[in-house]
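Shown here: the complex without one of its protein chains, the others still in place.
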Amino acid sequence: MSSENDNPSKLSSTRRKLLMGMAALPAVPMLASSGLFSSPAYAQTPATSAVNTTGLAVTDTEVTVGILHSVTGTMAISETGSVQAEKLAIEQINAMGGVLGRKIKYIQEDGASDWPTFAEKAKKLLVNDKVAAVMGCWTSASRKAVLPVFEQYNGMLYYPTFYEGLEQSKNVIYTGQEATQQILAGLDWVNKTKSAKSFYLIGSDYIWPRTSMKIARKHIEAHLGGKVSGEEYFPLGHTQFNSVINKIKLTKPDVIYAAVVGGSNVAFYKQLKAAGIDLNKQTLLTISVTEDEIDGIGGENFAGAYSCMKYFQSLDNPNNKDFVAAFKKMWGEKTVIGDVTQAAYLGPWLWKLTVEKAGSFDVDKIAEASAGIEFPKAPEGYVKIHPNHHLWSKTRVGQAQLDGQFKVVFETPELIEPDPFPKGYQ
Amino acid sequence: MNTQLITDTMNKDFVLAVEGLTVSFDGFKAVNDLSFYVDENEIRVIIGPNGAGKTTVLDLICGRTKATTGSIRFKERELTRMKEHEIVRAGVGRKFQNPSIYEDLTVFENLEISYPKGRTVVGALTFRRDTAVKERVQEIAETIFLADQLDQRAEYLSHGQKQWLEIGMLLIQDPELLMLDEPVAGMSVSERKKTAELLNTIIKNRSVIVIEHDMKFVEDIAHKVTVLHQGKILSEGSMAKVQADPKVIEVYLGH
Amino acid sequence: MFSEYSLTELSSIFLMQGFAGLILFSVFLLMALGLAIIFGQMGVINMAHGEFMILGAYVTYFTSQFFLNFIPGLFGIYFFIAMILAFFVTGALGMAVEWLMIRRLYKRPLDTLLATWGLSLILQQLYRTVFGPREVGVELPSWMMGSLPVTEVVEVQINGLFVMGLTIAITVAVAVLMYKSSWGKQVRAVVQNRVMAGAVGINTEKVDRYTFGLGCGIAGVAGSAFTMIGSTGPTSGQLYIVDTFLVVVFGGAQSLLGTIASAFTISQAQSTMEFFLSGSMAKVLTLLGVVIILMLRPQGLFVIKVRR
C-alpha cells in the first residue's frame, strides 16, 4: 500500500508537479512540525507529498477519514449518537477551513453490530480507501476485533467509549475514560458525601462491568474502608431482577453500584422502582447510564439516581452550550447527548489538532505527536492527551432529574490522569 | 396342533408365544390379558371389529408399543425387552396397514435398504452393491411383479404396487415370522387376486400373522383364525369353527 | 448466609422471594400462553412471537402518548385501553400473517420456524425504520408504580400484582375458550383431524386464522403488560424467545395445564437459584436443567398419552 509514492507514474500530473515544487520548499513542513503555527493561523496549504508520505487518501484539497460504527443491528441504538457527533465535528472543522488546508471527507462504514464485519470494514477503510484516520467502534468487542487490523496496517483509531482499560496502543486514541478515571472519583465522592460504607455491585455479565467492579471492589475495600455486601452479574438481555432486588432490600447497602447495560437497564430500573426502592432515599450510583439510556428507561423511573461520567449534557460552560446548540441544530431538538457522544465529538478535533502539530497526516507522526495535545474547546472542558493515548479529563457526578437530564452535583477539581493498567487494582 | 392345553414346557414348540399381554393407554386397556401361540409355518389370521386391538397386537410384537404387562416370546427370546431393530434382526417382519415405502427412492433402492446387510453405520457406509445384492433384488422384484419398475421412483407406483413393494421389502429380509396388516386393503379385484397368489408363494417356510377384514381372502389363506374383541380373544380355531361360534356371530359377523 | 438475620427477617425474605417467584411465574406464563395456543394447538413454531409482543408494547407506548397529549385527565386508565388495542392490533397482524404465510405451511412445522424467523427480522427492521432505533420509555400511570407495604420489610409490587391478575384472567379466559366453548371444540377438532373437521362442516381455515390471531393477540397483551417491567425497542422481543419456547416445550405442548406447571417450575427454580447464586449461573443452570429434563423426558411434563 505504501508503494504508491515510489512509483511516480501512478501519481496524477498535478501531484507530480507538486512533488517537484516541493523539493524547492523543504522548509514548510519543518516549520509546521515545529508547532509554531496554531490551527487558525495556518495560512498556507502545505504540499501533499510533504504531509503524506505513506500514500494516504490525501489530495491537495481533501483528506479522507473513516467513520466506523454500527448503523444496523443491536448496537445501532447506542452508536447513532457517536456517528452524529463525529459528523458534526467534521462539518465544523471543514467550516473553519479543514485540516492543513484540506477539507475532511468521510467514508462511513457499517459495522452492523458484528465484530468480524468491524474488522473487515476497518481493513477496507485502511487498505482500499487509505483513510488518514478512523473514528469508530463502540463496544470493547468491536475494538478488540479491529485493533490487530489497525496495528497491522498502521491506521489511527479514535475510540469514544468509556471502557475497561487494560489496553494501550500506538494506533488508538481513547477519547472516553478508562475505568479508574470513571470509577474512583465517584466512589470517593459517594463515600464522603453520603458516608457510604457498604456497596452492592451489580452489572451485566461481560468484561467491562466485571473489570469495573473489580476496580471498585479494590478501591472500596482497600481505600475507603467499606465493604461490598453483594456482587451480581446477569446475562446481557436479562430482564428479571426481582430476586436481586430482594437481596438488595435484605442487605440494605448504603449504595447500589450499577453497571447494567442495554435492555437489562430498562428492566432493572423499572423493577427497582416498582419494588418500592425510592432512588431519592436509596443512593444508587451507576457508571452505565447516560442521557441516551434515560430515554428508554423513562425519566420518572431513574430520577434521583447518580451517574458518574465525564460529561453531562447539562454542563454549564460556554463550550458545551455551543456544542449542544450546534448538535441540536444539526440533528433535531429532541436528540439527547450522552457521555460517549461527546467523546466521539472529540475524535475529529483531536485528530485535527494532532495533524497540525505534526504537520503531517502520517500515522506514525500523529501517534508520536498525540501526547500532549490540548483541546481547550472541548464541551467537557479542557482535555489533554496523555502519552498513553488516553485523555486527561475530569470526572463528574450527576443526579438524574425527571426530565431525563442530569444535575451536576460534583466535579473533580483537577484533571484525572488516565491509568489503563492501574497498579493495585488488578 | 393342539392349543387347548398349554404348559410352559411346550412353549418351545411355538415360534411365537404371547402370554398375558396387556397394554393400557391412560386406563383404557387396548389389549387385555391376551394369550395366543403361533406354530412353525402356520398362517394365523386375526380378525375382529374396528378397535378390537388387532393392530396394537402387531405393534406390541414388533416393539412399536411397549406392553404394560405380559410376555411375548419368539423362538425363546423375550421380545418385550428388545428394541424394534433387534426384534427385526431376530427374524420378525412387519408390514404396515398403509403402504410404508420410501417414496423418494427407487424400487431398487427400497428393496436394497431392506436387504439384511450393512445395517450398522459402518456397515452402511461400506456396503457394496455387489452381484449377490443385485441378484437378490432382481429375484424379489420378479416375485412381487415389479421387475420392470426397478428404476422407478416409488412414489409413482400404484397403490397395489406399493403394497407389493412393501411385502417385497419384507421378503428380502427373509423373516421367520411375517406380520401383515391388511395386505389387500384398497386393492382392485385383479390386484387382490395377484396378492393372494403372492402370499401363497411367500408363506412357505415361515409363520405368518395376517390381519384382514376380507372374509373371502381369510378363508383362502388361514390355517387358524383368532377373533379379537375389545382387546380379548373372543374365539379361536379354524375358520369354520369361528364362523359357527355364536359369540363371534353376535359381535362381528352378525353386524 | 442467613446466620446474621433474625427469624422475622428470614420469614420476610422467604415471603418476598416467594412473591418474586410468583411474579416471574406470571411473566413466564403470560409470555407462553399465546405461544402455547399457536404451537400447542396448531403445531406452528412462531419465532416472531417476541416481535408480536413488542408490537403490543409499541401500541401501549403510542396510546400513552395519545392520552398524555390529548386527554391527560384519563391518563390513569389508559393502560386498560392500551391492552385492548394491543390485543386487536397484534391479533389483526397475526391473522394477516396466517393468511399470507402460515396457512401454506401447516404440513411443514420446521418451515414455519424458518419463515417466522424471517418475519421476525422484517418486523424488527420495520420497528426500527418506523419507530426509530432507540428504546422508548413507556410512562405508566402513577397508581401502577410503587408498592404496597405489608410489613416493614415485606412490600408487594403493584405492577407485580397487576401482571398476576392479568395472567390469571387471561389463563382462565383461554381455558374456558379452549375447553368449554364450542369454538374450542372446533379448534381441537381441527388439530386432531383437519380433513375430518372440514368434512363435518367446520370452517377449518377460519378456525386456523382466528386461533393464530388469538395467540398473537395474547402476545400483544403480554407485550403491553411488559412495558411495566422491561424495555421497548426494536430488538427487545428477542430477549423473550428462548425462555418462551422452553416454557411451552417443557410443559408438553398440547396441554394448558402443562404450560402452567412448566412456567411455575422454571420460574421457581430460576428465582430461587438467583437468590443463592449469581444471575448468570442461575440462568445457565435453569436452562441446562430444562434441557436435560427434556432430554430425559422429551414429551414434557404433562402429556396426553396416545396410541401411536
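In this document, chain identifiers A, B and C correspond to the written order of the chains, with residue numbering beginning at 1 in each.
The working rule: a contact is a pair of C-beta atoms (placed from the backbone, for glycine too) under 8 Å apart; a residue touches a chain by one contact, two chains touch by 3 or more.
The working rule: contacts and distances are computed from a predicted model.
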Mind telling me which option in "Malonate decarboxylase acyl carrier protein", "NADH-quinone oxidoreductase subunit H", "4Fe-4S dicluster domain-containing protein" or "Urea ABC transporter permease subunit UrtC" is what UniProt lists for the chain we can't see? "Urea ABC transporter permease subunit UrtC"
Visible chains in contact with the missing one: A, B, C
Cross-chain touch to the chain not pictured, restricted to A:189, A:233 or A:406, is A:233
Residue, one of B:134, B:193 or B:216, that touches the chain absent here: B:134
Kindly state which of the options C:62, C:75, C:117 or C:183 is in contact with the chain not pictured. C:117
Subunit C, residues in touch with the chain not shown (by the definition above): 43, 45, 101, 104-105, 107-115, 117-126, 128-129, 192-193, 241-242, 245-246, 249, 252-254, 280-281, 283-284, 287-288, 290-291, 294-296, 298-300, 303-304, 306-308
Determine and list the subunit A residues touching the chain excluded from the picture. 71-72, 109-110, 112, 114-117, 119-120, 123-124, 127-128, 139-141, 144-145, 147-148, 152, 166, 205-207, 210-211, 214, 233, 235-236, 421, 426
Applying the definition given at the start, please give the residues of subunit B touching the unseen chain. 50-51, 54-56, 59, 62, 64, 83-85, 88-89, 93-94, 96-97, 100-106, 108-110, 112-114, 116, 118-121, 124-127, 129, 134-135, 138, 150-151, 153, 166, 169, 173
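Please note the rule applied: only the chains that are shown with their structure count from here on.
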Note, CA centroid farthest from subunit A's centroid sits on chain B
For subunit A paired with subunit C, centre-to-centre distance based on mean C-alpha positions, whole Å: 39
How many angstrom between the C-alpha centroids of subunit C and subunit B? 48
Per the C-alpha means, the centres of subunit A and subunit B lie apart by a whole-Å value of 76
If you look only at subunit C, which of its residues touch subunit A in the complex? 5, 9, 13, 16-17, 20, 23-24, 27, 128, 133-139, 145-147, 149, 153, 155, 157-160, 228-233, 235-236, 238-240, 270-271, 274-275, 278-280, 282-283
Subunit C contact footprint on subunit A (complex, rising order): 74, 76-77, 80, 205, 231-235, 237-240, 242-247, 249-250, 262-263, 265-267, 270-271, 273-276, 292, 294-301
